[in-house]
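Left out: one protein chain. Kept in place: all the others.
Letters are used for the chains, namely A and B, taken in the order the chains are written, and counting of residues starts over at 1 for each.
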Amino acid sequence: MPTLHQDHPVHVLDLGDDENRFSPSWITGVNDLLDVVVQGSEAAALVTTGRGKFFSNGLDLGWLGENGDQAPQYLADVQRLLARLLTLPVPTIAAVNGHAFGAGAMLAMAHDFRIMRADRGYFCFPEVDVTLPFTPGMAALVQAKLTPAAAIAAMTTGRRFDGPTAVATGLVDRTADEAALVATATEAVRPLAGKDRGTLGSIKSTMFAPAAAALLAAAPAVPAR
Amino acid sequence: MPTLHQDHPVHVLDLGDDENRFSPSWITGVNDLLDVVVQGSEAAALVTTGRGKFFSNGLDLGWLGENGDQAPQYLADVQRLLARLLTLPVPTIAAVNGHAFGAGAMLAMAHDFRIMRADRGYFCFPEVDVTLPFTPGMAALVQAKLTPAAAIAAMTTGRRFDGPTAVATGLVDRTADEAALVATATEAVRPLAGKDRGTLGSIKSTMFAPAAAALLAAAPAVPAR
Partner (left out) sequence: MPTLHQDHPVHVLDLGDDENRFSPSWITGVNDLLDVVVQGSEAAALVTTGRGKFFSNGLDLGWLGENGDQAPQYLADVQRLLARLLTLPVPTIAAVNGHAFGAGAMLAMAHDFRIMRADRGYFCFPEVDVTLPFTPGMAALVQAKLTPAAAIAAMTTGRRFDGPTAVATGLVDRTADEAALVATATEAVRPLAGKDRGTLGSIKSTMFAPAAAALLAAAPAVPAR
């Protein structure tokens, strides 16, 4: 389950040490910890990472298969979390420690910045290969963070990008050795931690208004082929 | 006239060996061949190229001059073809063998990827110099595939980009020797040919919804200064 550690003024959100899929309880756990991150007005910034082989492997397809009737609400919850991170009123960086697939890759894209482990792990949008197209909100989120050429390379091919290739394509900003990943991410946002939450939240909400609105659309259609 | 060759599972669409302008019959020919490409469900991908000096020199201004009363319908047909390629449910790459001007350059931009002959031929949007502004749909198409800086460089200057400059600016992804152009394009999309048409078509339609809608707008205004 997700946990939160403090490296003042930086909050380090640990997504967990398994596949870190978006189960309903995991989503609730992340949201509860984000409540802690944004509360108050002292300096704050967010590093999001995982432990082990995975950053996050995306939607909880196992749970979804057993609870198909709850799919619309589940998808709305996933998209609400992505929209929240996209416009979070503190500086954010994803420290991609391992595989970031599907919604896990979207979670990374929702952060202001991304740094990825250099030697192992893939950044991948497998949607095209699992016949599960992007919802309009999810597509808008990814496209809001990438150049058109990078969006096409990432969203239409199912290609798995290792760290250096992810940097070259523009999916992540830089790479780091695994041992230095979280520290490097922390140092990247530490100087930004003093931003006024109201101002930064307003700026991100304005910049990403179309993507946030698409993610928060009342009844996100369950993606269908 | 356009023809289609098979290099299983890749379809090679040959735009012709002259200027390959968008005459009404040429547009019909291309659409008929695209019907063949997208039909069925076996693996498929599209390479579009021409023979000789031209990829495509754009609108058929000669025909348009003699049939000005049909301009709105003609323009609608051109834009419908561009929208169709933009959202085609198979992977697409333009192998730009020579000059790609105006609507010919737009045709290339409508593909997922672009590869250009290294030594000869120009990629050019001459609209600003022929006092024929982009329609909203055409502008949206080109801007949907380029960074802002590349769009300004390409759309406001009338500059002719040779292969290496087109790569540096981001108009095309890479160059190849003329002799290897179609083979290189074919190998680039061959690994992608197995994508499910419904999924890939849905993804492209979602990603490029604004540009496709602008291209398919009921009554595209004839561009006027």
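The criterion applied here is as follows: a contact is a pair of C-beta atoms (placed from the backbone, for glycine too) under 8 Å apart; a residue touches a chain by one contact, two chains touch by 3 or more.
Everything numeric here is computed off the predicted structure, so don't read it as measured data.
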Can you tell me which of A:144, A:185 or A:212 touches the chain that was removed from the display? A:144
Quick one: say which of B:43, B:61, B:76 or B:128 touches the chain that got left out. B:128
Determine which one of A:19, A:60, A:112 or A:127 touches the chain that has been left out. A:112
Extract the touching residues of subunit B with respect to the undisplayed chain. 127-129, 131-136, 139, 143, 147-149, 151-152, 155-158, 223-225
By the contact definition given up top, give the residues of subunit A that touch the hidden chain. 91, 112-113, 144-147, 170, 173, 192, 195-196, 198-200, 202-204, 206-207, 209
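Here is the rule we use: only the chains that are shown with their structure count from here on.
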Centre to centre, by mean C-alpha position, how many angstrom separate subunit A and subunit B? 34
